[in-house]
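Notes follow the structure.
A single protein chain has been removed from this complex, and every other one stays in its place.
Presenting subunit A:
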Amino acid sequence: MTDHATVYDSVQHSQRRILRTLAARNLVGRPMRTGALLAVVTILALAFFGGTMLTMNLNTGMASMERRLGADLMVVPQNTAQKAEALLTDGNPSTFYFTKDIADEVKKADGIDQASEQTYIASLAAECCAEKLQIIGYDPSTDFVIEPWVASQFDGTLEDGQMIAGANVNVSADGTVELYGHKWPVVAQLASTGTSLDNSVFINLDTVPQMVEASAKVAKRVMPAEYADKAVSTVLIKVSEGYGAETVAENIKRLDSRFSDLGYVYPGGVTATTKTALNALVAYLTVFVAAIWVMGVIVLLAVFAASVNERKREFASLRILGATRGMLAGILLRESALIGLIGGAFGVGLASLAIFPFSALIGKQLQLPYLQASVPTVLAIMAVTLVCSVAIGVAGSLAVLVRIGRPEAYLTLREGE
């Protein structure tokens, strides 16, 4: 019994080895053809995965930006509207302000449901950060923009001297950020948004004078001392039901003739402009990827079809030995699936090398909100890419499968003689 079992195992091992490795050996035995097929599938997978990731990250960034922009109208100082718009997307940190009495006046206009003040200070390059930091002072008692977003990660009250850090801010191990020679305790760090908010820290308005004083001790004072406790960069407004943002802006201008010179930013408009740019880019990407795939399928079909003649003798030989049409199809499908899988993995790998390490750079170059999709989403796209790559490989071999499905293998062999 043991003898038979040993012999039998040995036989089965051989059977598995030859039949399972036949496809791989065929691929290794034809390095030029295999290389060409792999290159085509790699390019297809790279285009598909890269294009999909890019589109996905832009859409995620856009959705994230929309969620952050809860205000219908931002009132900012004269000539600073562009800077304010830039803050909403991915511009550089900046400092601009008017005084609190103006803000208080603005808030009296008709059609305002909620209003909250924010103060923006651009830091110098700090130890904590690769880039200049945007310091945002906000009023937790009236805020309706930052709090809902922060709530998911911090549900306490932001005390004086404390900070909430954006995703890209390096918080030291002791839970502080060193800024202007002072260690500021960080109570929460926010998830990535794909906008300049990732390079921001949030403090309450009462902490702004402390920050200004700290800056004066180690570097250039970020604003005159007398303004430190009354500087306001923007009044964020949520309009009442039935009012448009433009109408409320007009109402503000009517309050005081000086208010006509203020800047008025409509975040909804900023979103719409960004969306248009994003949609155009996504459309280009889709057409580009689709064109590459159509060309790729044609090339694959051509290469496989060309290999039919070359492989006639091989298939006929297998038929003569007793291989069924199903066995031949199995060998071919295994070959093409291997090509698809390996090419797909190469493509995903190459695209990943470009996309993941240079995520921030891509976002900056595109001038669009760009937010890396979640790990499960990325893994799902990788899986879909691999499945598509395998499917395209199998589709490419269809021509050969149809040919070997025909009877009279030996006639085919004689054609090849």
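Convention: a contact is a pair of C-beta atoms (placed from the backbone, for glycine too) under 8 Å apart; a residue touches a chain by one contact, two chains touch by 3 or more; residues count from 1.
The working rule: contacts and distances are computed from a predicted model.
Chosen from "PqqA peptide cyclase", "tRNA modification GTPase MnmE", "Methylmalonyl-CoA mutase, C-terminal domain" or "ABC transporter ATP-binding protein", the protein name that UniProt gives for the omitted chain reads "ABC transporter ATP-binding protein". Here the missing chain is touched by one residue of A:Gly242, A:Gly322, A:Pro357 or A:Pro376, and it is A:Gly322. Listed by residue number, the positions of subunit A touching the unshown chain are 1-8, 10-15, 18-19, 22, 25-26, 28-30, 313-314, 316-327, 407-411, 413-414, 417.
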